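Here the complex is missing a single protein chain, while all its other protein chains stay put.
Order as written gives the chain letters A, B and C; numbering starts at 1 within each chain.
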Amino acid sequence: MSGGEKVKVLEETFTRLGVQVSVLDRRVRVIALPESLRKVAEEALSLGFDHLVSIEGIDWPQNNTIEVVYHAESYNDDLRSLLLEIRVRVPRDNPRLESLIDVWPNAILLERETWEMLGVVFEGNPDLRHLLLPPWWSEIPPLRKDYKVQEEGIYVDLE
Amino acid sequence: MRVMNIEGIITWLLKIVLSPQVFAPIVFPGLLTALMVLLIIIWAERKIAARVQMRVGPLYVTRRLGGVLQMLADGARYMFQEFIIPDSADKTPFVVAPVMALTLAIVPFAFIPSAPGFVPIKSQYSLPAVLALISTIPLSVMLMGWASNNKFAIQGAVREAFMGLAYEAVVFLSALAMGLLYGTLDLEEAVTKQWLPGLLLNPIAAFTFFVGMVMSAGKLPFDIVEGEQEIVAGPYVEYSGIIFGIGMGLAYLKLYSLTLIYSILFLSGWNPVITPLYSIYPGLAGIFLFIKSFLLMLFIVFLRAVYGRYRLDQALRAGWRVYLPLSLIAVLLSIFLRVVNIV
Amino acid sequence: MSTSSENGVVYSRLIAKEGDESIYELFIGPQHPSSGHMRFIVRLEGDIIVSVDPDIGYVHRTMEKLAEGREVIKAIPLLERMTIIDSHNVTLGLVLALEKLLDVEAPPRAQYLRVLLSEINRISSHLYGLGIAGIMLNHSTMFMWAFGDREVWIQLAEDLTGARLTHTYSVPGGVRRDMPQAFPERAEKAIRYMERRLKDYMEIFLDNPQVRSRYEGVGVLKKSEASRLGIVGPNLRASGVKYDARLAEGYAAYPDLEFEIPMREDGDCLARMQVRVEEIRQSMSLIRQVIKKLPQGPIFAEKYTRLLPPAIRQQVAQTGQVKFPGIFASLKLPEGDAVSRVEMGHGEIFYHVTGAGSTKPYRLRVVTPSFRNVILFRYLMPGHRFMDFPAIYGSLDYFPPEGDR
Partner (left out) sequence: MSCPFSMLLIGNLDHTARRAAQWLVEKTPIRSLRDWAISFSLWPVHFTTSCCGAEFAAASAPRFDAERFGFLPFNSPRQTNLLVVEGTLTKKMGEAAKIVYDQMPSPKFVIAMGACAIDGGLFYNSYNIVRPKDILPVELYIPGCPPRPEAVARAVIMLQEKVRKGEWRREG
């Protein structure tokens, strides 16, 4: 099955799940809701995306949400050049998501990092503790936009 | 007592100094040459390893002599460095254990003959005595590991105990095989009995004794006791200053006394004795014994540039499954040779 | 508690309960000859490792947060410091993502030069890995030989780009330097020297019976577990999975160069080392092909050289050294995001750049191969002997600054 048909098969399966699907250059983007996240993940696993590349949190203070982006990848030959992207939006003040450890085992460290950097709590993750930051870290999660870092004062932004 | 004039005192002193009881253990194959060998061998080890590894090794200490005094600089630095006794360590054994280990490594020189008739303590059982003394060194190393009360040191002490079991029996059996072959347990007689070097008479015993020697001195590929990559420095983790210098020199002193025994038992000791030198002063006649053991040490030290490190269980399995039966076969071989009274 | 999922992958086996005397806990700490700049909390039962908890973050230099606070072009030297021994492959991922966002295309000669420097860096990164694996077995000769021969490739990279390790060679739109005249002969000499040396490596290291007994059957990573855990790089290919980002993405000039992916089936430490040595040979043949097939032409995108004043444009064409137009200081990233995957020496690096119309990227996500390999320490080590720990650590070629970002 060449890349093209594979993408169409992906598209149909996901649209059946009732989530918004769009295809960019070799990237299948799925906009899911926190409730349907597990279903989409299990579907992706059965399709062949058997491991996660990254869990990324993007902080959107304007519309008060944190967007958690999952990238899944597969090593078998037909899905190799494709990348599955699952985007979920969670409220910024109390970001809670379901942990996907039993679907994708290598999510255990990625979830710890996202929790540490953006404060997204993954229920069900056995040990949600600091991974990169020093254990005595007390301030707010650093990758949030309102955690200010000393700016480059050399010259004014050329906006 | 007649009045001692100056010459009498001097000649009396000279007689004492040059007597085998004092000269052998202190000067020739004993302490002074051991320290000199310590300096040269460690420098040679770093230079050989450097030459194999496409680099130069210690050089700028003494530019023209190729950095010979590097070990002197390291030793002097240890001398002047602060000696830390950690609070958690058990004070007295922490300090006494390395000193005890050093004495146990030096005491065997009291039994090692350096020329025919020139032996500090004349006894029929000098071979088992020397081996017994050398086999007590692991006990003091274990005490060092235990006294410094540090997790890595305790791991190192346990490894020393394990390794002790692996090579002790092998070294003893192959040495006693040679004793059986020569019909005597006295090192001096063993040399006189060797019309052919022991290596050719009983090669199996020579091989097992050699491997046991490498294991006991902790040289690569059996560098397991101070496995740097697993347990930082083994029993020597908490030691700093001159006591660590002693600990580091200990392995080389043990290797030196073992190579002396090896060359006596297997390489026919000091045999091509230089008769003119012997008539002047017997002590220095055994220069060939020193040369053979020095060359043997150079070879063992060269192994560092070739091998990595075996795992502890691989070393134990090799010790018990391969070298122990081999040394038993060596004993049988020497019994057979004894019956055929080849010696 | 010990929890395991149904398809046989046990992901957390913290068996030790408090007060359990039989468990001996060792801190292979940040200062330890075999742990590099990270810490392992190793629990031992006798000589058998019960569990390993990698405690990383000792070199966490907050790359993603700093990249958000700086202009885009400054993110390249910043992110290059993650893996300084394989720096071009790191920045190549970022540059490809930026090129997708700014929709600019590097000219063919620049594509080939990118492959050239990527392969030189891959060889020096593999030699670094071989050296570290050697010193982990206290085999100092392997360390010295690997690091000595690595200088050959660092010198080659220095002739090409002017810097030993931090080249910042690729920029959105092309590369900064053209290939000097005497480069092909020097590269050919280096390749012939390295082929001879690789035979010596096999004799003293990989075929040395002592090293073989330490490596064979140790740290076996099964094929299913490797792909389930998302392991990357030679560790993956040594377990029988034929995957390489260069084939999957087909970036730079790789589609029209022939190279095969070395692979092993048994997935133990020896297989990983053999795959690395094989990949050095592949990279050398790639360098030969690039030098043979290097097309003529500009090395910087037309879209930006147009903005240069004609005098400087003439000078760039002659000297082969690119001058940046003024716009580079404030490249505006359009709305939208871009993704890129590049095959580094240690494995596949993943970039996800989100632009929001300002000169600074809104969010720059990078997942490095070592970060994806960290999970291996949790699975591979339990069950082995304590003295296998450095052997497995050395064979995984883990580089902490890259893992911590």
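Here is the rule we go by: a residue touches a chain if its C-beta (ideal position, glycine included) is under 8 Å from a C-beta of that chain, and two chains touch if they have at least 3 such contacts.
These figures come from a predicted structure and were not determined experimentally.
Seen in the complete assembly, the chain not on display touches A, B, C. Within the complete assembly, B:Arg46 is the residue of B:Arg46, B:Lys151 or B:Arg338 that touches the hidden chain.
Set against the missing chain, the residues C:Ile49, C:Val115, C:Met144 or C:Ala338 yield one that touches it, C:Met144.
Annotation: of B:Thr11, B:Thr92 or B:Thr136, B:Thr92 touches the absent chain (contact as defined above).
In the full complex, the hidden chain is touched by chain A at residues 133-134, 139, 142, 147, 149-152.
By the touch rule set out above, chain C reaches the unshown chain at residues 29-33, 36-37, 57-62, 65-66, 69, 77-78, 81-85, 128, 131, 143-145, 147-148, 150-151, 154, 164-166, 401.
Hidden from this view is one chain, which touches chain B at 46, 50, 53-61, 67, 70, 72-84, 91-92, 228, 232-233, 236-241, 244.
Simple rule for what comes next: only the chains that are shown with their structure count from here on.
If you draw each protein chain as a dot and join the dots that touch, you get a simple line with two loose ends.
In this assembly, B is the chain whose CA centroid lies farthest from the centroid of chain C. Once CA atoms are averaged chain by chain and compared with the all-protein CA average, the nearest chain turns out to be C.
Per-chain Cα centroids separate chain A from chain B by 63 Å. Chain A and chain C have Cα centroids lying 23 Å from one another.
Computed from the mean C-alpha positions, the centre of chain B lies at a distance of 47 Å from the centre of chain C. With touch defined as above, chain A holds no residue shared between interfaces to two or more other chains.
Among all residues of chain B, none touch two or more other chains. By the touch criterion given at the top, residues 25, 27, 50-54, 56, 58-59, 69, 71, 73, 75, 77, 80-81, 83, 85, 101-102, 104-106, 108-109, 117, 126-127, 130-134, 142-143, 147, 149, 151-152, 157-159 of chain A touch chain C in their complex.
Those residues of chain C whose C-beta lies close enough to touch chain B in the complex are 24, 26-27, 32-34, 47, 134-142, 144-145, 148, 204, 208, 210-211, 213-214, 385-390. Interface residues of chain B facing chain C in the complex, by the touch rule stated above, are 49, 52-55, 151-152, 155, 220-221, 223-224, 227-230, 232, 304-314.
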